[in-house]
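The complex appears here minus one protein chain, its other protein chains still in place.
Each chain gets a letter, A, B and C, in the order it is written, and its residues are counted from 1.
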């Protein structure tokens, strides 16, 4: 990894590039927040940030420290509450949702509830929070993960948040809204998508200095490979400048 | 009927006296509004007026002209919307609800939808509005009616709003909240209640100058009579003074 | 998922079919395509009606009685000649105008009447003659819960109202035994409007809306529309919206058209702006009693006027000024 940018900065830039202009994105604290703010300054000035506890359309000038803090509705267009936001998502208004987790499987299902048996937990994790709701009702979800074999595994200890569940048609069969599901997985090794037919995870592009084999080796399930695997451009000078001077001037994510 | 007061003024005073202090009442435009306002000035200073489209706890200084006009939340404690109010009622917070209708039967069911067949209406009436909701979820409803054989009938053309439906246990059997139902019917002839056992309408007291037989004769179904039928005191000087000077200074209801 | 074989009985079904079918995934796809950009949506009433209303649409108006009425839009709708509407029957003057012109085919009916002034003669003529082909009954809470279900993105809401009556018999609701409590429960189906009309106190050009005082069913209905047309007493800067985002009841992304229409609620009232024009309203109440009277009213006050500005001029500045409040819904 180059010293021009930190691992976090790379993730922020990669996540930022995924989001289209003129769409809405469900933002949690941390990397998604910086990614959305960077996207607003780069290619997506009309990206609408939506925060779970009620903020819509904030001008992202200061980094929120908590998912419902004042900065999530600073100069925003609408400050309501969690049901209004979750129902707006259930109604189909939210395009992107960011997710994280301790484990992910080939269908993009996520675990943020427990390591081990739920009835005798080895590690009790924070739980679904809004994760399951984002994974259920946003049109396209983007998971941001550290990439290793402990996290990218064949069978989750617990499915907290739905990806494609057991494969093609499983979301619809379960009652989840039509044509929704995982879209991208952004990791320290590359960017992954999902095969249209099998709904299994597929490597789309690798990060600078990373080879496709590295990604395969660090994945605990059989990973599909795109016909042509691209290379993600490193963060540009412009991205880094905006990120450091405007989005994260206190350098919280420069490490 | 004495010339000291108008028929409307009598109805207002009778309705007013029914309401206990420290309770809530669902108020529609017209007579219920004046009755609540009079009650606030007489025996029930803590009567909380609730209006269907969102006003709670207004100080009833000016007569509303429409069910959601500014006067229904003038200096009120809470201005919300119809779902908040209806759900507050569904949660059991509203004690009294006022109702009206073109027809009423022995069980206090009301028709405000149609005269004749609903599929070939002779007279299309305004419909349920909030009537059915008030009759379903308030603890005790008070119907205000003109008393004659065309209105007090054996079988309604249409049950718009539930009274005791077909009799004892029928409300609960239908799924309506426990221990709710019709409480009083206030008419130009007297005040009626409902028998605890049969849930049928029962004459409790007659208005000044009216005899029990007059009420029976003007009722189209078999009317139960209380063991002792009282006589409703005429509007007092104090009631009339407050009504005319404070509640209805423009004399809209003095006719 | 492990499957347990159980079921809950549907103990009752209202006999009216749904006038507007439930298609939540279709609504989701529609909402996905609506622009999320802050574009200028200001236009005239005529443009909005032209672009967002079609013959046969299911339409609805948000208001209560004669309060906060989208009447400038209603008049434009009447003048447009569009017809065969299916409507959610809450409102008074709006529906009487459409009914008197024979533009309404089906009604989800809650309350259409003149409150203290009694029954609507226009409604009587339209329904008793059979001109309206289909009338379905609901309570006021039920119709709002229908909007609320759509606003929540779900196919129905449970309720403890309407049960046991002819109102539910003539509705499209169902009654089940609750799978949690075993008690009977009405299920009120979602209702998505093709186009909704709402008049608000203030909006910015993108459609972020503020409403003073009670909000009726504006929050629910605004979220239950494929197309949403807003008229506003005042157009304000988006900076004003951003200063108090907790006052935004209808966010811009729901809105397709914004019309600056002062006094749009006249002869009805507008909270904190103006009171009802009682003199005109009483005159209207008299005229609507006969077909001829109503036709005359429609000609004079709707059809012969080219637009809302012409109405304002016809009513006259002096009359409107006399109705205007000094500010705030706080009588002194």
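Methods note: contacts are C-beta pairs under 8 Å (C-beta built on N, C-alpha and C of every residue); 3 or more make two chains touch, one makes a residue touch a chain.
Source: prediction; values computed, not measured.
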Touching the absent chain when the full complex is considered, from C:41, C:68, C:103 or C:169: C:169
Per the touch definition above, residue among B:6, B:90 or B:207 touching the missing chain: B:90
Residue of C:214, C:228 or C:254 touching the missing chain in the full complex: C:214
Touch list for chain C against the chain that is not drawn: 1-13, 18, 22, 24, 152-160, 164, 169, 174-176, 178-181, 183, 185, 187, 189, 212-215, 242-243, 245-246, 328, 330
Where the missing chain touches chain A, by residue: 29-30, 51-55, 61-62, 65-75, 79-83, 86, 90, 109, 113, 118, 120-133, 136-137, 158-162, 165, 170-171, 173-177
Chain not shown, touching residues in chain B: 22-24, 46, 48, 55-57, 59, 73, 75-80, 83, 87-93, 95, 137, 139, 174, 177-179
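Going forward, only the chains that are shown with their structure count from here on.
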Topology of the chain contact graph, where touching chains are joined (line, ring, star, complete, other): line
Remotest chain, chain C as reference, centres from CA atoms: A
Gap in Å, rounded to a whole number, between the CA centres of chain B and chain A: 57
Residue list for chain A, restricted to those that touch at least two other chains: none
For chain C, residues that touch 2 or more chains besides their own: none
